[in-house]
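Note that this complex is displayed minus one protein chain, with the remaining chains in position.
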Amino acid sequence: MAVLTVTAHARKTRPARRRTVNIPAGILSAIWLAIVAVPIYFVVITGFRTPDAYTENGPLDLPTSATLENYTSLWGLGFATYLTNSLLVTAGTVALVLAVALPAAYAIVRNPNRLLRLSFGVFLLGLAIPAQAVIVPIYLIITRLQMYDSLAAIVLPSAAFSLPIAIVVLTSTLRDIPGELYEAMTMDGATTRRVFTRLVLPLSRPGLVSVGIFVGLGAWNGFLFPLVLTQSDSQRVLPLGLWNFQSQYGTNVPGLMAAVVLSALPVLALYLFGRRHLLSGLAAGFGK
Amino acid sequence: MKARTERPGLGWAAPAVLFFAAFGILPVIGVVYLSFTQWNGLGDPQWIGTANWAAMGSDADLFNGIGKTVTLTVVSWLLQTPLALLIGVWAAGPQRNRAVLSTLFFLPLLLSTAAISVTFVALLDPNFGLAASWGDGNFLGSPERALYVIAFVIAWQFVPFHTLLYQSATRQIPRSFFEASAIDGATGLKQFFHITLPQLRNTIIASSVLMLVGSLTYFEMILLMTNGGPGTATRVLPLHMYAKGFVGFDMGYASALAVLLVAAGAALSIVVVRSTGYHRMSSDREGA
Partner (left out) sequence: MHRAILAAGAVAAILLTAACGNGGPGSESAAAGGKVQVWALEDAAVNPIATASIKSFNASTGKQVELSTYVNDAYKQKLQVSMGSPQAPDVFFNWGGGNLAQFVQANQVEPLDDMLAKNPGLGDKFLPSVLDVGKVDGKQYGLPMIGVLPVVLFTNNDVFAKAGVKPPKTYGELLSLIDVFKAQGVTPIALAGSQGWTELMWLEYLLDRIGGADKFQAIADNKPGAWEDPAVIKALTEIQNLVKRGAFGTNYASVNYDNQGASKLFATGKAAMHLMGTWDFSVQKDANPKFISGGKLGFVPFPAYEGGAGDPKSVVGNPSNYYSINASSKNKDVAADFLAKSLSSDEYINGLIDAGQVPAVKGVEATLKGKPNSEFTTFTYNLVAEAPSFTQSWDQALSPKVSEKMLTNLQKVFLNKLSPADFAADMAASK
């Protein structure tokens, strides 16, 4: 159905294939590997250096004396608050999207009502509309709702602009459930709610995970909504915090890089413990 | 009657539809309305008719912005597609060490846009960063180079993702194709052009569409790295809108620019839906 299938699929069938080595591609890969590795090395190593060593020995020097001070001083700068806020925003957005998208996808798949089809069409039209394009009216709405400078102000528009992709992915997941299963349950006298909890919910789990990760990453990384819709230190999320650290630290690059490393840890944990889910989530827009 | 009880009613979709109406559709209507008003963010918007739209004709930065947006999109595509394609094909190969390397490739995906931006700003500092050892170190401040530097950082962030797409698609090409051509005496390069590339056609389309959609969201990185500068060298259309709205507080004119973005986004949505077959889903199994 979808043009593209992604890693999750590919894993099942990995043919041990013998092919002539593709030399140009190998060389290119090596070059790109270096390009990826240098900034990563820079981020990780610099975080352990002292500001003076950084200034004196240049950005790519080996750490002669490792220090953890950059990391410990971050906690005093409100890093924990930013981290908590980011986690709250991410969890809130994911929960809201999943809670409203799955029932809607269920209705769209199982009910041929014209109104539902129309709304599905509207969701499709919203697929590629960038949230930043409507930041002015969003700001107006949020201030009029007296929600300016709250985490909810970030969650609501972030969730709304994640809904189209969530509904598209979930409808395609639900369509793969054979109609006979619904009919069999109905025959046994199951109500809609029972079908939903006993059939739809369990069988759509892979789709929910993909959507959850995709939406979660978007909310986790989001910068514009927090920038425009919050202002106080206590409501600051991580990406905004990083930006703020940039000025606060001035030329103390090691401190800034320690913050960059810490900000990546939650996603790294996700990657280590759920690589397959993360990959499917990243490609949620196109795989299923 | 019994067969109908399973059909979920409109109520199931209502939360999603109402929520999307409030924070997705209402802002789109709002942005159209605001484009006919004058509003500096204080007080209430004042209706001024088509003045904002008329002002577009004399806004040289608008045409510059459209040009930069198109250039950045095209350059990003030209940079990322061959890289991701070749590395993806290479990474699909059987050698074990490639799995390790693939993990390295993947690392940029763990970092948020904000984290990547502050990292590269530090690396590209003309006097105290890595850039200092490269000529005069003028990268983000050079009107000729800045846009290409941004395209490079965007590639750094997104090539891993597209590589994954190509890697998994390559692994799905049936082994027999290669074996048959090997019997005909085809070399690695010939195999690449005659088998791999044609087989990846759909993936190329899908990855390109994703890049196209993504190009409207490069905005955050530019905001963090150059703020559109130097001058207007990296001021893409979304950034021009942001500058007018949230720096110049000319929210009405910013909304008129935003309408252009919404229109571009909606057009892109149609491209996405067409190229992925999402639209067909709505009729695939109806009445099952």
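A and B are the chain letters, set down in written order, and residue numbers restart from 1 in every chain.
Following the convention adopted for this analysis, contacts are C-beta pairs under 8 Å (C-beta built on N, C-alpha and C of every residue); 3 or more make two chains touch, one makes a residue touch a chain.
All values reported here derive from a predicted model rather than from experimental measurement.
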Message: List the neighbours, among the chains on screen, of the chain that has been left out.
response: A, B
- prompt: Which of A:170, A:215 or A:228 sits in contact with the chain that's absent?
  reply: A:228
- request: Decide which residue listed in A:67, A:113 or A:143 touches the omitted chain of the complex.
  value: A:143
Contacting the left-out chain in the complete assembly, out of A:78, A:112, A:206 or A:266: A:78
Query: Of B:20, B:105 or B:139, which one is in contact with the hidden chain?
result: B:139
- request: Determine and list the subunit A residues touching the chain excluded from the picture.
  value: 51, 73, 76-78, 81, 85, 88, 139, 143, 146-153, 227-228, 231-235, 244, 246-252
Touching residues on subunit B - with respect to the absent chain: 40-43, 58, 60-61, 121, 124-128, 131, 136-143, 226-233, 235, 243-244, 246-250
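Criterion: only the chains that are shown with their structure count from here on.
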- prompt: What whole-Å value do you get for the distance between subunit A and subunit B if each is reduced to the mean of its CA atoms?
  reply: 15
Parts of subunit B lying in touch with subunit A, wherever the complex brings them together: 2-3, 5-10, 12-13, 15-17, 19-20, 22-28, 30-31, 33-34, 41, 45, 83, 86-87, 89-91, 93-94, 101, 104-115, 118-123, 128-130, 133, 156, 159-161, 164-165, 167-169, 171-172, 174-175, 178, 187-189, 191-192, 202-203, 205-206, 210, 213, 216-217, 219-220, 223-224, 238, 241-242, 245-246, 251, 254-255, 258, 261-262, 265-266, 268-273, 275-282, 284-288
